[in-house]
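Please read the structure below before turning to the comments.
Every protein chain of the complex appears in place save one, which is left out.
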Amino acid sequence: MRKRTLGFVALGAAASIFLSACGGDSGSGDSASGAAFDQGSTEIVNASETTGGTLRYAISSDFDSTDPGDTYYAFSWNFSRYYARTLLAFAPAPGQESTELVTDLAAGMPEPNDDFTEWTVKIQEGLKYEDGSAITAQDIKYAIARSNYNGGELPNGPRYFESHLDQEPFNVYETDDPLAAFTAVETPDDHTLVFHLKESFSEFPYVLTQPQTAPVPVDADRGALYKENVLSSGPYKFDGSYEPGVKLDLVRNENWDGATDPIRTALPDEITVEIGVDQDEIDQRLVNGEIDVDLSGNGVGPTMKSQLITDEAAQANLDNPYSGALRYVNIHTPVIEDVACRQAIMYAADRDSLHRAWGGDSGGDIATNLLPPTLDGSDPESDLYPSEDNKGDLEAAQAKLEECGEDDGFSTNIAVRDGRPNDIATAEALQEALKRVNIEAEIQTFPAEDFFAQYAGSQDYVRENDIGLSVSGWGPDWATGYGFAYKITAGDAIQETGNYNTAELDDPEVNELWEEALRTEAPDERANLYEQIDTLVMEQAAILPVVFDRSMFYRSDELTNVYYSAAYMMYDFMALGVDRG
Amino acid sequence: MATTGPVVRVDDLRVTFPTMDGDVQAVKGLSFEVPAGGALGIVGESGSGKSVTSLALMGLHRGSRAKITGAIEVAGKNVVTASDKELRRMRGNDIAMVFQDPMQSLHPQYTIGNQLVEAYKIHNPKASKDAALKKAVEALDRVGIPQPEKRVNSYPHEFSGGMRQRVVIAMGLMCDPKVLLADEPTTALDVTVQAQVLDLLDELRRDLGMALILVSHDLAVVAGSVDEVVVMRHGEAVERGDVRTVLSAPEHPYTQALLAAVPRVEVSRAQRRAQDRADRVAKAGAEGGGTVPAAFAPSADGGRGEPLLSVRDVAQRFKVRGGAWGRSTDFWAVKGVSFDLYRGETLGVVGESGSGKSTLSRTVMRLLEPTRGRVVFDGRDITHMKERELRPLRRDVQMVFQSPYSSLNPRLTVGDAIGTALRVQGEKDTRKIRVRVQELLERVGLEPGHYNRFPHAFSGGQRQRIAIARALILKPKLIICDEPVSALDVSTQDQVLRLLSELQDDFGLTYIFVAHDLAVVRQVSDRVLVMRKGEVVESGDSDSVYENPQSEYTRQLLAAAPVLDPDEARRHRAEREMLRAGRVA
Amino acid sequence: MSAPSHAPESVEQPEAADTVTKAPDGRGGSDNRSLRQIAWQRLRKDKVAMISGVVVVLLILAAILAPLLAKWFGHPPTQYHQDLLEPNTGLPYKDPDNPVPPGAFPSSEYLDRWGAISSEHLLGVEPVTGRDLFSRILYGAQISLLVAFLSTLVCVALGTVLGIIAGYKGGWVDTVISRAMDIFLAFPLLLFAIALVGVIPEGILGLTGNGLRIGVIVFIIGFFNWPYIARIVRGQTLSLREREFVEAARSLGASNRHILFKEILPNLVTPILVYATLLIPTNILFEAALSFLGVGINPPTPSWGKMLSEAVSHYSTAPYFIIFPGLAIFITVLAFNLFGDGLRDAFDPKTSD
Partner (left out) sequence: MPPPLTEMLNYILRRLGAGLLLLAVVTAVTFWIFFVLPKWAGVTPRGMAALYVGKAPTPEALDATVERLGLDQPVVVQFFNFVKDLIFGTEYVFGRETVECAAPCLGYSFTTNSPVLEQLLSRLPVTVSLALGAAVIWLIGGVAVGVLSAVRKGSLFDRLAMGTALVGVSLPIYFTGLLALAFVVHSWKLLPVPRYVPLAEDPGAWFTAMILPWITLAFLHAAQYARQTRAGMLEVLGEDYIRTARAKGLSERKVIFKHALRPALTPILTIFGLDVGLVLGGAVLTEKVFSLKGIGAYAIDAIIGKDLPVVLGVTLLGAVFIVICNLVVDLLYPLVDPRVRIAA
């Protein structure tokens, strides 16, 4: 799952400094461009060609790394495209259209062999780095090698290449000729790459959109220090004064050729990023016009959000798109073995109060199944556990309890991350709801950083401490059923620690359907498979979906070409420009 | 000095202080005059209002809640009605003041030169710094500070008590005041230093023609230095007149009682004891009934028998931490003292502060372990005995301490304070303890009803009685009194000394009486040790030591001791001058 | 009080140094009030101290009787009343019977910024969850005061014992303990608290869940803050040890233990008591800081610090939610501070009547 920073709230996110307390004006008055509420989710707002000016970003947390080969945050994948062009990319268009693939460095779309185990792609001629040297296929091959086979030196990035390429493990930094050792990718000439996979993988092109495919010359690689000054292949380059955790500024890269780049408008002259500013301070500056975009891509914090939704004048500046993530509660199968007991929990849950925990409609839509509406194969109408105005069906829950022999209820623990107000509110709401069928659930909070590493995501901890439920959230790595749900429902995705299939669902039927999906080429056939998986997971009652959450973005009037991209689940940074006019 | 009217005139002075329980009249209609160049002594026990009066003269009650009526005129200016500004111009210029405790009177963080220059410049703002400094050095030299040019830059803590009092006097003289007001200037000093300071004051008065007001609780101190004296009691002047007539033929009964209570160096122990016993019999007779002591204890030098306590070459060393890295220098407080003590006898130990007399008393009692020498008590060598073995022996040796405020635990009732002794030594029955304690309370002149009162409800004299009761309860063989009466008023002091001698007669007690006041020591001790810097310079029975002292130091002590007869005091002062001149020339 | 006749004494005048401010103590040795009684009389005269004393007692009672009061006044602290709240904004309706007309924009004229304070809910209802604020503040008092008292207890006990030993024993023992004091004062306490809470395993010493969290916080405050009081106790013991009544006790053959507990400790009770009352507020704030940093008590149990940190994000749209817990902390801390000051002045021997 593309790790969402969820608005770095590890620390008191709630500690917010806010708009004028006594109901003063909401700052910017209604938007000049006459945009309407949520217009940016589906259309381009303030379309404009004017270049120039400085685009000001700010973020409360920090990059996991600015090195394209070592990052997993969604905002970092979106932002790193300023200085790191990838093989393929998503269409620069608002809403659903942005889930289609387009070429970037690639000259054309990759061609698979008949059983999808070998893919060939050509790259454009004459592309240059910021220092004028030519971009070659070997650079891309080396980039993939260093980001996937580096012996823990660059630990943050995803490992899709490593798990799918037909390659013996090796360490780029311990072999003197890494390109020779990396047999799974061939470069017949300077502009062609051939990928050899272990088994067929129909959605491999989506993997080629990742920043790990951004070219890195062998001799420019400084390992973990490379992030301090990345050799740019995009429209902007590091201005050389990057201070990790404090600030990052980008300036124009003269050697970038707009003609070869269909997806970047590169309107602003300069881009600045202020790091580690308190979330509410960012929201305040955003509304006051002192910064242009919140880099985290999670929308405004809870304080500003509750302020904006009651301020009629500000509605025109707000976009409220799906964030593409699902908020849900894992029901740990090893702890609550009997499926009937798990189904009792599904029935007893009070979906309305859970929905309020996420801030009602502006927080998201009540989720009754697994796949978010933005993905093909999702069916928002299907609800295996209906109840009258979503308050929970207590009779059915009681019946299920009797079925699994726990007539007078049982007790368990809910694990939840510290410093995540919405997660905690979800746990409290669920606790209250389950009390009605005397299921006693005690809430335990854990530090957010170690949540998946040592607590909810560690198999022995869950068993030793009787962790029956845990609150978590998940967004797709790429906008397909596989990109979203494989990691959290497939049997072989279960791991001893850092386990994201936290409910440890290991259902043979589900696993079989995932294999089949890998082998089916036509997208709509795959969508049908994903729908079946969705229903099966709901029957197993391993995941209690809560909401398909929505982010609340504040759209500054001085921002141009603003639209929401479903691929990155936030504004498409590459299109943005500024017009201080 | 134009001798116009009196330099200080006080007419019907009244000072009242409002407190939680209503107004307290500290001074009730006091009047007196001090002619220019004259010298007036104000004498009274604590609580008599003498200090309140001296502060009133300086107008130092300003700012406090005191209500002052009547007239005070200093150098022609009326202090009571003067504005703050006028008052400030008068202080230090027309009238200067010297206080009791030299240790606290100087600012610890400024050099004495700085403080003296400040005193001068307040009243002569235009004067240049060097002129002021020169005047300061002159003043220091005038009061007898050695190498004044060098010492002007050192800090108060680098001077002894006597030297500091001289500095305070020098500070007073910076602006040539018409009157010097000294409130108990020598109470905190040793007798030899006290004599020097009084001589200095007398000399300054004669040389500068400056008037002097000397406030003290000790008639003898005042006798040799003033022309007229006022005796105060409860805020009133009970007697006023020429010092010779008041001291030789006092009219007011209070003054008579006061004079009778002052111990005299020239009166021997035997005379005093006989007189005490006569008074006691007379009193017992007057009351009728009342047990007359069967027979007085055998006289001290009866059959010698085994000494109760024999001390051979005892020395006591203290580690003084001062050096870097924890290296500490050694300080020998007692350097080899030997003496014997027989039952029923009182041994007086006299010496100035720092002579090691208190350390000796604690070493002999084994509160401190001696570094060298041997202590044998009642035939047993207790020099290096372990604490546990010592505990039973503790019953036989008890101690009475100096400060009435510090010797009783403020948090324990008087009954408990005395009772603990029995409880610690193993007595369990609280009822028996209670009875025993109440018996003793009565014996030392207090009421049994005081059993569950707290120390803060008693006067200094009463507290010393309680301390004595605590010492008596274990029926000790030896009681060591470390300066038991030096913190008390003259009249209270007299009663406690009578009580001690009565107890010695009734219980046949043996005392070691440590004190710095020669007259008091003579009054109580059969034999006397004179100590100086940790060594015994002279020892013998009290009459021979006092009548013809062998060592030079004892002679010096006797010459310095204040005497009640003004002429005698003047002769002593002349003798001291000759001694000093002899050494100086 | 007159002495028996046979030892004629002038009426005994208890010496009172004739200092400028204090009048000669006219009273005879008549009053038999203990030091504590005198202090109590002084305290009764100090209005500010008395009022804060009363407030402190009320707070402690409220904390102890929280379950009763909650049941009688309002509702159990974790019970949801979401019917009073507008679903999207989580803010209470002005008039719950006819909420926002459908389709209308949920603007502030329909929503009550003051948390629907009503006879039913004395201090209104929490946004989003709808829990009764009054009962949550009551239960919050339990946690905050419990943590404050326990940690002060640990701190005072440790500080007193080590302070007395250092003061009484002297020598190398004193140097070792004094060095330890410097070291403990150098620790960044807040940072270690956060690190420790995350690391202590469940079930250690038989504590789990909130019991463990409270145990850890109390341990941290107690274990790292004892030098402040140890220093004061050591100073007092050093001066008491020199007093003559200690020498007198030793000359009576009293053991060290007796001297420590019967002679020295009673005189230490007042400074310790006074300092403890001033330490409690600091510990209340420390627990609040920990909750603010997301490390305090497990939900849904409320503590003032936790409520404040949750309320902070609604402070402009629902000011009542931040004001009441903030007020609770402020009043408690102020009351303890003023009471502590009053206590100190009452017991200070120098304060003139």
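As written, the chain order gives the labels A, B and C, with residue 1 at the start of each chain.
Heads up, the rule we're going with is that a contact is a pair of C-beta atoms (placed from the backbone, for glycine too) under 8 Å apart; a residue touches a chain by one contact, two chains touch by 3 or more.
The model shown is predicted, which means the values in this text are computed figures rather than measured ones.
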Problem set entry | Neighbouring displayed chains - absent chain, whole complex | A, B, C
Seminar exercise, completed: Of A:153, A:408 or A:521, the residue that touches the missing chain is A:153
Exercise. Which one touches the absent chain: B:74, B:171 or B:232?
Worked result: B:171
Seminar exercise, completed: Out of B:6, B:38, B:92 or B:148, only one touches the absent chain, namely B:92
For this session: Please pick, from A:221, A:292 or A:311, the residue that touches the omitted chain in the full complex.
Result: A:221
Exercise. Please identify, in ascending order, the residues of chain A that touch the omitted chain?
Worked result: 1, 3, 10-12, 15-22, 24, 62, 64-65, 70, 72, 146, 150-153, 155-159, 162, 169, 172-173, 221-227, 243-246, 276-278, 281, 284-285, 288, 290, 447-450, 452-454, 458, 487, 493, 495-498, 500
Exercise. Since one chain has been left out of the picture, which residues of chain B touch it in the full complex?
Worked result: 58, 60, 63, 88-93, 96-97, 99, 101, 104-109, 118-119, 122-123, 154-155, 157, 168, 171, 321-325
For this session: List the residues of chain C that touch the chain left out of this view.
Result: 19-21, 48, 179, 182-183, 185-188, 190-192, 194-196, 198-201, 281-282, 285, 288-289, 292-293, 305, 308-309, 312, 315-316, 326, 329-330, 333-334, 337-338, 341, 350
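In the analysis below, only the chains that are shown with their structure count from here on.
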Exercise. Taking each chain's centre as the mean position of its Cα atoms, how many Å separate chain A from chain B?
Worked result: 89
For this session: Send over the residues of chain A in touch with two or more other chains.
Result: none
For this session: Among the residues of chain B, pick out those that touch two or more other chains and give their numbers.
Result: none
For this session: Show which residues of chain B lie in contact with chain C when the two form their complex.
Result: 17, 19-21, 24, 26, 45-47, 49-52, 55, 60-61, 64-66, 254, 257, 283-284, 287, 290, 362, 365, 367, 390-392, 394-395, 397-399, 401-403, 406-412, 417, 420-421, 424-425, 442, 445-447, 450, 452-454, 456-462, 467, 470, 474, 489, 491-492, 495, 498-499
Exercise. What does chain A use to touch chain C in their complex?
Worked result: 10-16, 18-21, 23, 280, 301-303, 306-307, 309-312, 315, 352-353, 355-357, 359-363, 416, 418-419, 421, 424-425, 427-429, 431-432, 442-447, 450, 465
Exercise. Touching chain A in the complex: which residues of chain C?
Worked result: 78-80, 82, 85-91, 105-108, 111, 113, 127-129, 198, 202, 209, 292-295, 298-300, 309-319
